[in-house]
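A single structure is presented below for examination.
The complex appears here without one of its protein chains, the remainder shown in place.
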Amino acid sequence: MAEKDYHSHATTGLILREDTIFERSSSGREGYRLPNLEVPEVSPKSLRRSHPAELPEVGELDVVRHFTRLSSWNYSIDTGMFPLGSCTMKYNPRINEEVAALPGLSDIHPDAPAEVSQGALEIIYQMERLLCEIAGLDACTTQPAAGAVGEFTGLALVHAFHKHHGSRRKYVLVPDTAHGTNPASCTLAGYETITLPSSKTGVLGVDTVREAVEKYGRDIAAIMITNPNTLGLFETNILEISEVVHSVGAQVYMDGANMNAIVGMAKPGHMGVDVMHFNLHKTFSTPHGGGGPGAGPVAVREHLAPYLPNPRVVHTDSKYSVEYLPESIGKVKGAFGNFGMLVRALCYIRHHGAEGLRAIARASVLNANYLKHQLSKRFKLSHDAPSFHEFVVSDALQAKVGGVKTLQIAKALMDRGFHPPTIYFPLVVPGAMLIEPTETESLQDLDRFIAAMNDIADRIESGEETFADAPTKTIVGKVDEALAARRPVLSLDDRAL
Amino acid sequence: MSVLDGLRYTKEHEWLRLENDTAVIGITDFAQQSLGDITFVELPSAGSNLIQGETFGVVESVKAVSDLYAPCSGEILEMNQALIDSPEWLNEDPYAKAWMLKVKVSEIKEGELLSPEDYQKFVEESGH
Partner (left out) sequence: MSSFIPLTTEEEKRILSTLGATSTDDLFSSIPPKIRESAKLNLGDMSRALSEHELREYFGSLASKNAGLRCHFLGGGTYDNTIPAIVNQLVLRGEFLTCYTPYQPEISQGTLQAIFEFQTMICRITGMDVANASMYDGATATAEAALMALRLKRQPKGKTLIAGNLPPDYKQVTNAYLSCHAPTPIEIASASDGTLDRNHLVELVKEHNPCSVIVAVPNYFGIVDDFSSLRAELPDSCLLIVAVPDLSALSIFEPAGKLGADVVVGEAHQLGTPMLFGGPHVGFFATRRDFARQMPGRLVGESQDARGQRAYTLTMATREQHIRREKATSNICTNQGLIALRTTIYLSFLGKTGFERLGLMNHSLFEYLRKELEGVGIPLKFKNSLHYREGVFEVPNLKARFDALLKRGVAAGIPLQPKMGGDETFAQSLLVCVHPKHKKRDLDTLIEGLSHG
């Protein structure tokens, strides 16, 4: 027993319970002191709120303890390895946070006159320039607030382009190995999705695209392709696919969520791509923050540039200023987008330089292939093809031997001190576990993860465990998600309902 | 998985039971098993019309959502209001307590429905 537990890094320790902040409240207690009001206090003459909003009444230490305790219940990159495929959970350098918090970069207003915002405008301008070079494309907007907004923005640009050329198109081709958000983004951009099946080898076949192009012709607005795709495979036919798609005047959109694997090793602009988005929180290490904020800049080829969101930051006579494009799609986010994330990403890019960015792609692919090689000895590999930064295994062997499914394997990993991979995605592989180690994990940590996975496989094979009750070492056990959905309690005040 | 005799089935996993010219409609045991813990049902109210083959509502589990397809055409006489409040009945008792609609039938295209035997075979053959 002791020997096997060697690989088990999660133990139970002193974990402190904590009710909601409202339940810490004590009537009359005051926390933060606002600045002194140096003018007479007056109250609105009408429409005055009759009852103050019932916010907590707590002191500074209450707040600090409350949120510190809450934080201790989260698993994070800082806690341990987080091989969540397609999310690129790599280390978030702290220098990024330090520079982003500089008062000259955080306490600035988007409507301040350009002469006192030169530094901010320069950051936007430089980021757009750098992303153009990385993409191999001609123009870029950093306005989209997240990858999903980037997808919508890119498709809206395509929509504007076709409209300008008097063409009303209906469909966007989306391979079944694309990111899950793509169809919803198509709907928002007014397009219907045509799903294209990937081939047995996991990549999109040229013939599949050709058939669709023959069938739908000039009703196709674009293809939306994730490259490398969500199986971690490079779309090897991308050049031919682009040619076929272009032959009917349709555009090639690349979902750049997986750029981490190819930054500095391949440029989308050289694959025939017309428009793409980046996820700064993936490739360029801005923190995920428990679900945002992200940033989803979009890069385009020249012919789509006239439609980019306003305002545009320009550099003339060694001064930065903004200008407005007459044919722009307008705005996709308030002000200039998630500027604070651009600062972090710029810091990361400059920390690496050109060679360093290449090294990211190389190390992430090396790590993923090592992990794949070792894990494929015990888990069923979805595709035996050269992998990039991530790969897919499934529960097929464990389900057959011990009836144990992916969900249980994921929960068992928690008890061994790891965040589970992305599970049940991509949909093309039943019981999928999408594993992305990233370049910031050391060989020693990869080996620990492999040992934990092997330990789980051992116990299933020997019939020792089915992990039905896992996880057991976490602050809460398996959460009843069905109850939450059947009887929604979405705020404290719903408890009484 | 249970398939009851005396009912007719759709390929989308709804069942239909005829009582004179009234049809009772629900989803099959197979449907509830594949969805998992059902958390929500959306059904049309009495007075509205069904058209065979078209969607009339939605069932949801924690991480899946499925449209419901009408096995016949006609006017809805009654909707199972209690089921809306207790969607878990669909897991517990899909053929009885969890009936969804009672419909005054105007048309049934028999060719689009399956017998219990054929439905059983359909489910097995589609690799489920």
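As written, the chain order gives the labels A and B, with residue 1 at the start of each chain.
Keep this in mind: a contact is a pair of C-beta atoms (placed from the backbone, for glycine too) under 8 Å apart; a residue touches a chain by one contact, two chains touch by 3 or more.
Given the structure is predicted, the values throughout are model-derived calculations rather than measurements.
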item	value
Selected from A:Leu188, A:Val206, A:Leu325 or A:Ala451 as touching the chain missing from the view	A:Leu188
Among A:Ala359, A:Leu397 or A:Ala451, the residue in touch with the chain that has been omitted	A:Ala359
Omitted-chain contact residue, chosen from A:Gly147, A:Pro175 or A:Gly431	A:Gly147
Contact partner of the left-out chain, one of A:Val298, A:Val343 or A:Val392	A:Val343
Interface residues of chain B (partner: the chain not displayed)	40, 60-65
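Definition applied: only the chains that are shown with their structure count from here on.
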item	value
Computed distance of Cα centres, chain B from chain A, in Å	38
Residues of chain B that touch chain A when the two form their complex	36-40, 60-63, 87-88
Of chain A, residues touching chain B in the complex	424, 481-482, 485-486
